[in-house]
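One structure follows; several queries about it will come next.
Just one protein chain is left out here, and the rest sit where they should.
Labels run A, B and C following the written order; every chain starts at residue 1.
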Amino acid sequence: MTNHTYTRPRVYVLVWLTLLALLAVTVATAFLPLGWANTPVNLAISVTQAALVMLFSMHLRAAHPLVKIIAVIGFFGIGILIILSLFDVLTR
Amino acid sequence: MNSTAIATHESYLSSGWNWWSWLSTLDHKRIGIMYTVSITLLFGIGGAAAAMIRLDLLTPHSQLVSIETYNKLFTVHGVIMVWFFLIPSIPATLGNFLLPMMIGARDLAFPRLNLLSWYLFVGGAVFTIYALLNGGADTGWTFYAPYSTTYTSSQVFAVATGVFIAGFSSILTGLNFVVTVHAMRAPGMTWFRLPLFIWSMYATSLILVLATPVLAMTLMLMVFERTFGIGVFDPALGGDPLLFQHLFWFYSHPAVYIMVVPAMGVASEIISCFTRNSVFGYRFMAFAILAIAAFGFLVWGHHMFVSGQSAYAGTVFSLLTFLVSVPSAIKVFNWTATLYKGQVSFEAPMLYALGFIGLFTIGGLTGLFLASLGLDVQLHDTYFVVAHFHYIMVGGAVMAFFGGIHFWWPKITGRMYPEGWARFSAILTFIGFNLTFFPQFIVGYLGMPRRYPEYAPEFQVWNVFSSAGASLLVFGYVLPLIYLLWSLRYGERALNNPWNAKGLEWETASPPPSENFHATPVVTEEAYAYARAESPHG
Amino acid sequence: MDSLPFFPDRASTIAGSIDNLYFAWLILSGVVALAVAVAIVWFAVRYRRGSAADRSLGDVAEHEKTMHHIEIVWTVVPLVLFLAMFFWSAKVYYRSVTVPKDALPIYVVAKQWMWHAEHPGGEREIDELHVPANRPVELLMTSQDVIHSLSIPGFRIKQDVLPGRYTTLSFTANRPGEYHLFCTQFCGASHSLMVGRVVVMEPAAFEGWLSAHANMPTMAARGAQRYRQLGCGGCHDAQATVRAPKLDGLFGRPVQLRDGRSVLADERFIRDAVLQPTQDVPAGYDANMPSFRGQISEEELLEIIEYVKSLSNAT
Partner (left out) sequence: MAEGVTACAPQFDDAEQQRTASNLGIWIFLATEILFFGVLFAAYAITRVRYPEAFAAASRLTNLPLAGTNTAILVTSSLTMALGVHAAQHGARRAIVGWLSVTVALGCAFLAIKAVEYRLDYLEHLVPSLDFRYAGPQADQVELFFYMYFFITGVHALHVLIGIGCIATIAVMASRDTFSPDYFTPVDVTGLYWHLVDVIWLFVFPVLYLISRS
């Protein structure tokens, strides 16, 4: 079940640099006057960063499908909570 | 294993009887027993509160206790029965004891974590009982803001801390069960050869793991708001009390499935054994359990139809609630169909299981009344709702829990319970239960609100019926305690498989050795392969 | 025991259709429960251990196929049934919660353990509610402290009363008499004492009652006085020089907001404008109105709202 394919350190450093780059981008876009598009852009970048960390540093890429489901299921649970609660708050 | 051989060898019980051998055990069976003892004591406290409530409600004016005390009584009854009895009842006792044995494992995946779960549970109970002794909370088990956060000075902090700690016990037990079912099944035990009790433990554990953290953080937000006087639920600061209800019910509706799904698993085991028949539509039953666990997370808004939630959101939640009740309906029909062309016998566990089907069916059907938007306006927060969830939780979960205790008692203790007394108490519980809670449906539609120590005089006749029924129900619960303890010493010695039941747990000694099986069993046949096996008692 | 109360009396137009829903579910669940019970007893007796009933299953594949058919049937049938009942009950619900245009407003303020009701004409009541028969009434409710819930079983209506917000209940009583009024959301020590009675009167008797209890100036008059006392006129009067939205004819009209949203100027809009002025700023104005939170009680706020309403239907 667990992976024995060891990720080469080079990959970790590459991921690290990408994350720092994305950090710079996200901070930069925060100051661009994009109006309503600002929030989706910031969130998209943070989702990408999170995906990078989970796939590479947390070895999800080579993990058993069950582990992938467990990794994602928390986000779905909160998604349901936010979406249905907002559906109430916004249509009140 | 010849079923007539009497177990005389070294069992998990005889490996030490001093305090330390119990308090430091890593054996899932001993931890299961420690849970059983703890929740029995807590059931006593919750039951005593219920008895005082029923006595106080005999008269329209609250004469037994003051109305402030009454509010604390139903809070104690709610908190203890929900978090310290019902949620742990089947998973922590029967689940802990039987799950490893039924899948052919030596123990759970993380024994130390399992012992930690018990200590967390007891720690949580200590906080709650401390609060009870120091005046208790008076917010009801629902802790609705802004009353719980701003307007009450009762022991909300201590009770919330107790439930918070006990929540971690639930999470860790759930984690333990999910990993064990995935990683430690015996050779040949494929997913669709798993007994339905294991399916129910698996689905319950998924809900335990995915819902309980939400409760923990919601209680933490509530307690912080109470302590620092500021929070997102405080209407004075622009916060939204309905946000607390959303977060609370996002946990609490899946929690009611935590309480009833294990009972479904136990019922399937008992019914298939005492009808000598494989469960009708095994795969449908397994998928129905998973569907209940999954859809259970989408429907919490039906607790808030009249709470100020928008009509559109209420409509969506009403539709989703109707969808989640279909799997439960399927299960009831499948249990009934299991009796078809079987060899039906009526030992005590079977009486409890049949009682479970009857009461769970009534509970489920009245849930449909409440899911209908139009009707819920009249029924919400009345005794109709009280009767509905007692039919499901007490009629369903507790009947199945007692059925399971009786069914696996020979395996757990190596002793047989007295059959006559057990059948009598099963029937007495069924009758007492109906007398107690059916009148509440009627007084509910009449409009009698919940949590009322002082009620309008015309509701009194139904409350007297209900209290009378409760006095019968008390015996239904006390009797098993007596004769089961009696059976520990004087009960007839049990065979390894007294019911000739299918399942790996019956293929080892009663009571089983510490390592469950001398050799890891290999599974070759399907689940419930009763097909014409000889009936109980040979 | 003279009469065993099985059923609350029907005293509003919606009560009938809600009872029909209740009977429909009673019959449906009764049939299902009976079917399950009869099936269990029949199978239990016929196939009891040792009985001579025929238990041959025939060939397995055949049995497997029929089993699947049965499972499909008792999945689809409940689903269809539930959807039908869902639509019916949703329809009744929307009829119950939709407030008719010409409803007589009564303002209800709930506070820990009593109900304050106030009629536009200034009549005030505690734990009582006098309403005319055969005329739509709208209860505009708010709470001063915790969440309460106004329930009148005789009218089959119930609605939580939230602090910091208005919630509404509407009904048309159609049978004169006295009915229970309960608080059904736990609100503290004397939650069970927070009860009252609703008195449904013939329209003529109701007018008589109103005039007999009109010992206070009308709400609108008191609202106008509060309006001047708090200095609202300085900005909002028609001839005021300060750039502030004018109130004449405002109530009931949609308002275009600064951030592009369009909101109906109802009671909730006016309440938010008074307590949290910078939240919904109308287009063309800047957010410089001070908040009056803490300076106005719930009753006074309702009076100001009644005054603003009078400005719109007066013109």
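Keep in mind that, in the parts below, a contact is a pair of C-beta atoms (placed from the backbone, for glycine too) under 8 Å apart; a residue touches a chain by one contact, two chains touch by 3 or more.
Here the structure is a predicted model, which is why all the values come from computation and not from measurement.
Q: Just to confirm, in the complete assembly, which displayed chains does the hidden chain contact?
A: A, B, C
Q: Write down which of B:L108, B:A348 or B:I412 is the residue touching the left-out chain.
A: B:L108
Q: With the full complex in mind, choose from B:V163, B:V214 or B:A527 the residue touching the hidden chain.
A: From the options B:V163, B:V214 or B:A527, the contact with the absent chain belongs to B:V214.
Q: Take the complete complex as the reference. Which residues in chain C touch the chain that isn't displayed?
A: On the side of chain C, residues 259, 276-279, 287 touch the unshown chain.
Q: Quickly run down the residues of chain A that touch the omitted chain.
A: Output for chain A: 1-2, 6-7, 9, 12-13, 15-16, 19-20, 23, 26-27, 30-34, 38-39, 42-43, 45-46, 49-50, 53-54, 56-58, 63-64, 66-67, 70-71, 73-75, 77-78, 81-82, 85-86, 89-90.
Q: Mind listing the chain B residues that contact the chain we can't see here?
A: 100, 105-111, 113, 171, 175, 178-180, 182-184, 209-210, 212-214, 216-218, 221, 224, 228-232, 236-240, 243, 246-247, 515, 520
In the analysis below, only the chains that are shown with their structure count from here on.
Q: Among all other chains, pick the one whose mean CA position is farthest from the mean CA position of chain A.
A: C
Q: Can you give the whole-Å distance between the Cα centres of chain A and chain B?
A: 37
Q: Counting only residues that touch at least two other chains, what does the list for chain B look like?
A: Residue numbers touching two or more other chains: 242, 308.
Q: For chain A, give me the residues that contact two or more of the other chains.
A: Residue numbers touching two or more other chains: none in chain A.
Q: For chain C, which residues count as touching chain B in their complex?
A: Those in contact with chain B are residues 1, 4-8, 17-18, 21-22, 25, 28-29, 32-33, 36-37, 39-40, 43-44, 47-50, 53, 55, 57, 67, 70-71, 74-75, 78-79, 82-83, 85-86, 88-94, 96-97, 112, 145-147, 149, 151, 153-154, 156-160, 162-165, 167, 180, 182-193, 195, 276.
Q: Chain B touches which residues of chain A in the complex?
A: 1, 66, 73-74, 77, 80-81, 84-85, 87-89, 91-92
Q: Considering only the defined contacts, which chain B positions touch chain C in the complex?
A: Answer in residue numbers: 62, 67-68, 71, 138-140, 142, 144, 146-147, 150-152, 235-236, 238, 241-242, 275-276, 280-281, 284, 306-308, 311, 314-315, 318-319, 322-323, 325-326, 329-330, 332-334, 336-337, 339-346, 354, 357-358, 361-362, 365-366, 368-369, 371-375, 377-378, 380-382, 442, 445-447, 449-456, 458-459, 461, 535-536.
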